[in-house]
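A protein chain is absent from this complex, but the other protein chains hold their places.
And now, chain A:
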Amino acid sequence: MKSVVTTVIAAADAAGRFPSTSDLESVQGSLQRAAARMEAAEKLSGNLDNVAKEAYDACIAKYPYLNNAGEANSSETFKTKCMRDVKHYLRLISYSLVVGGTGPLDEWGIAGQREVYRALNLPTGPYVAALSFARNRGCAPRDMSAQALTEYNALVDYVINSLS
């Protein structure tokens, strides 16, 4: 799982050396930002259902055609699955906030994403709309501190970029 610590260790191991001062400094840099990331992860996971619901509602409001017969949001099963997908992305974002790298998103969200959506004939636009809403809805200091919100926004942007 890619994080600052594992990246540093992998590099040191490839060179066969003990962790050097600069290795330790880069870990320290990550630990200094960890408090903000932990805060964002805590707030997001504590409110995951609501954030996902709002984001899902926003994307269906923007793309109402998805409710038409035969479209991706046309049955109860489809609706719960759409909702679940949005929630998955937000959960992986909270994991990535904890790890301090994009490892969980890369390995469990983005790898194979394009192929799956193509095979299932799903549009990625609505996902982008949902995540954009989740991104713009965040507000400091109402939801979390400014630094925490920056970390959160960066990861939502990362997912949005992967979808477009």
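Everything below uses one rule, namely that a residue touches a chain if its C-beta (ideal position, glycine included) is under 8 Å from a C-beta of that chain, and two chains touch if they have at least 3 such contacts; residues count from 1.
Going forward, contacts and distances are computed from a predicted model.
Taken from the listed names "C-phycoerythrin subunit beta", "Peptide/nickel transport system ATP-binding protein", "Sulfite reductase" or "Cysteine-rich domain-containing protein", the protein name that UniProt assigns to the chain not shown is "C-phycoerythrin subunit beta". The residue from A:Ala12, A:Leu122, A:Ala140 or A:Ala154 that touches the chain not shown here is A:Ala12.
When the whole complex is considered, the residue among A:Ser3, A:Asn73 or A:Ser162 that touches the unshown chain is A:Ser3. When the full complex is taken into account, the listed residue touching the unshown chain is A:Trp108, out of A:Tyr63, A:Phe78 or A:Trp108.
Where chain A meets the missing chain, the touching residues are 1, 3, 5-6, 8-10, 12-13, 16-21, 23-24, 27-28, 31, 34-35, 38, 41-42, 44-46, 48, 88, 91, 94-95, 98-100, 103-104, 108.
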